[in-house]
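With one protein chain withheld, the remaining protein chains of the complex are depicted in position.
In order of appearance the chains are A and B, and numbering begins at 1 in each one.
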Amino acid sequence: MTAPALPVQAPVPGPAPKPAAGKVVLEVEDLRVHYLTRFGAKIQAVDGVTFSLKQGEILGIAGESGCGKTTLVSGCMGLYIPPLYHTSGDVRIDGQSIVGMTPEQNRKEVLGRKIAMIPQGALNSLNPTRKIKDMATDMILSHDESADKKTINDRLRERFSRIGLDAQKVLNSYPVELPAGTKQRCVIGISTLLNPKVVVADEPTSALDVSTQKSVIRLLFELMNQEIISSMLFITHELPLLRHVSSSIAVMYAGEFVEYGSTEQVIFDGRQPYSRALMGSMLSTEPGQKSRKPVAIEGAPPKLDKPIPGCRFAERCPVAQPDCRSTDQVLRVVGGRQVRCKYADTDLVKQVGGTV
Amino acid sequence: MLRKNPTLRHVLGRAGWYFVTFLVAVAVNFFLPRLGDANPIDAIMARGGAMDSVSAREKEDAYLREFGLAQTDSNGKVVRSADGKPVKTGLASQFVNYVEMSLSGDLGTSILQYPKPVMDIILDAIPWTICLQLPTIILGWLFGNLLGALAAYKRGVFDRVLYPLALLASAIPAFCVGILLVYGLGIKHQWFPAVGGYDPSTTPELSGAFLSSAAYHYVMPFLSIFLIVVGGQSIGMRSMVIYELGTDYVKYAKLLGMKESKILLYTFRNAMLPQLTGLALAIGAMVGGALITEIIFSYPGLGMAILTAIQGNDYPVITGCTLLLSITVLVANFSVDVLLGLLDPRIRAAQAAEAN
Partner (left out) sequence: MTEHLKFEATHISRVFGHGKKAVTAVDDVSFAIKDREIISLVGQSGCGKTVLAKMLLRLEQPTRGELLFNGKPITATGDPRNHWRQVQAVFQDPFSCFNQFFTIRNQLKASFRLFEKKPSPAEIEERVDQALLAVNIKPREIDGKFPFELSGGQMQRMLLARIFILKPQVLIADEPTSMVDACSRASILDYLMKLKEELSMTIVFVTHDIGLAYYVSDSIYIMHKGKIVEQGPPDDVTQRPQSDVTKRLLEDIPDVHREWIPREAAVAAAR
């Protein structure tokens, strides 16, 4: 395969892909989720998050590890396994609230059916001693006990051929007999068997090399084109990746959204020091980029075991002002997106991250 | 055919190795007890009481010829050195003689219980050992695995009580449990008979009286082996299930909304696979620990037979018994080897890779 010459061009912000004006499928309203440590301390890992996801939309959620992304996902799925608990707020999928369901009701009606996960370690996510067919069948039977064998088999064959697999062969294989890429497709195939409204991809590519990463993202797009996946939450710690994946981005820090807007706004014109710092820490092979020195964000996100007065990022913010640590920050609209920073509309934040 | 069937090829390869191991075991069995200096004929002669020197000499010659212990001249007379002592046959020629006879099913004659054939002694003892050990080990293995899986799944109080108990049971040496039971239940409270396999007033036959007395005598040796097997197996199973419950495929199955019972079945099955090796090891341990149990309870099985034989330098019996035990251990290990290959696709894939 010959690759075309490297496209060398100036930054192309380009117009954001218009978020489809479909109906809202996922609404999260002021969601707060906490967990308890062994010593009884309460960690408010998700602290008042509000967003909505429309049919056909990909929302990227970015932030470093420990900022609450994964807990937010559990909250969205209603999957509370102790020591994780729901504090307050509402999650509605297709207009129906999933808060307050019993775990069994949630398992049967929500997980896999309305909202499904594509896990991070896709390669180890399949039961090694079960054929793909059997695991997929178990998944369907867990939600619909009355399904008969033939209908299930036909459905599996149809679905696995549609995602580009040799259905007959793959379905009758054990995971160990399949190459990594095929396993990844199988996982995506099983996750989307029941046509969930929302698919959550939790760092689906972080363990992969760049080429495999590209092929996985391409597969996800392909499945969206085929309408096997209708809308998606894409969780990642690589903000630059979202430039190519999502139509809007929420940057999360210490359990809160700190900036939430369109991809172009957040990537090329961030107004919050943390999202700008995330961009500023990235490396680029493009000509002229080597002179721009990437700046890593020192330190780690706060522990959240006790309330933090003022801005939660102030501790690590390169342009923090004395009053940042005392005044609580609220999400407000600046430049057409939501930002949580007192100085979002000043030139102060532009000193962070440099121009990308 | 071999080319097409890597599993069969693997099994045959393993069988070859087990055969080599068997040959080594045969050699060790033969030579170890003979490395000592004791002369078993002296023991028999001593039991024979006072005899005049000529008939004693004739009798000794007969024994020496029968056991092949001394060199004979062309007339079949025992060769004696100047001081009247018989000239010993070399170990090598004794070994050749032994292998030839063993292959024809003749394990020789007991020295101690002359002229009883070794085969008869073993056939008398072996039903007792099999009836005691096999059901006990298999039941203990099954029960221990269930208990361990339950402890891993339930955790909490159940686990916190069971785990130390199981640790204790598996850590106490077999003879300790036996002696404690003999003292507590047999001597102090006299609930169960402390020694023997049946009431000496009955004879081994298919009568109600004999069977009920055998069952009554069965309880304590059963308990002493059972407790240890349950302890050891449940600890192994508990940590295996805890491991399996933390794997990616279990997390994924939960996210898919799979039924709890399905997930439990997954973990139980996958955790059982390594436990099969534990079963083979337990059968191997039968040789050591469990035989000691027989000795403590004076149970008329193979353990007692070996003990008596060792005390009386009864080489043919020792060699016969240990040969049998080696075969048992090898067969148990071989079966598990083959079984694991049939049950675990990962092992099958490894076998296929090895064969290619």
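Just so it is clear, a contact is a pair of C-beta atoms (placed from the backbone, for glycine too) under 8 Å apart; a residue touches a chain by one contact, two chains touch by 3 or more.
Quick caveat, the model's predicted, so the values are computed rather than measured.
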| item | value |
| --- | --- |
| Visible contact partners (per top-of-document touch definition) of the missing chain | A |
| Of A:128, A:294 or A:310, the one touching the omitted chain in the full complex | A:294 |
| Sole contact to the chain not displayed, among A:27, A:134 or A:238 | A:238 |
| Touching residue (missing chain; options A:169, A:214 or A:332) | A:214 |
| Option from A:27, A:64 or A:315 whose C-beta touches the chain left out | A:64 |
| Interface with the unshown chain - residue positions in chain A | 1-12, 14, 17-20, 56-58, 64-66, 207, 209-214, 217-218, 221-222, 224-225, 237-241, 243-245, 247, 267-268, 277-279, 281-287, 289-290, 294-298, 300, 356 |
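Convention: only the chains that are shown with their structure count from here on.
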| item | value |
| --- | --- |
| Distance from the mean Cα position of chain B to that of chain A, given in whole angstrom | 57 |
| Footprint of chain A on chain B - complex, ascending | 247-249, 251-260, 262, 266, 269-270, 273, 343-346, 349 |
| Residue ranges of chain A in contact with chain B within the complex | 77, 79, 81, 106-108, 110-113, 116-117, 119, 121, 124-130, 138-139, 141-143, 174-177, 187, 190-191 |
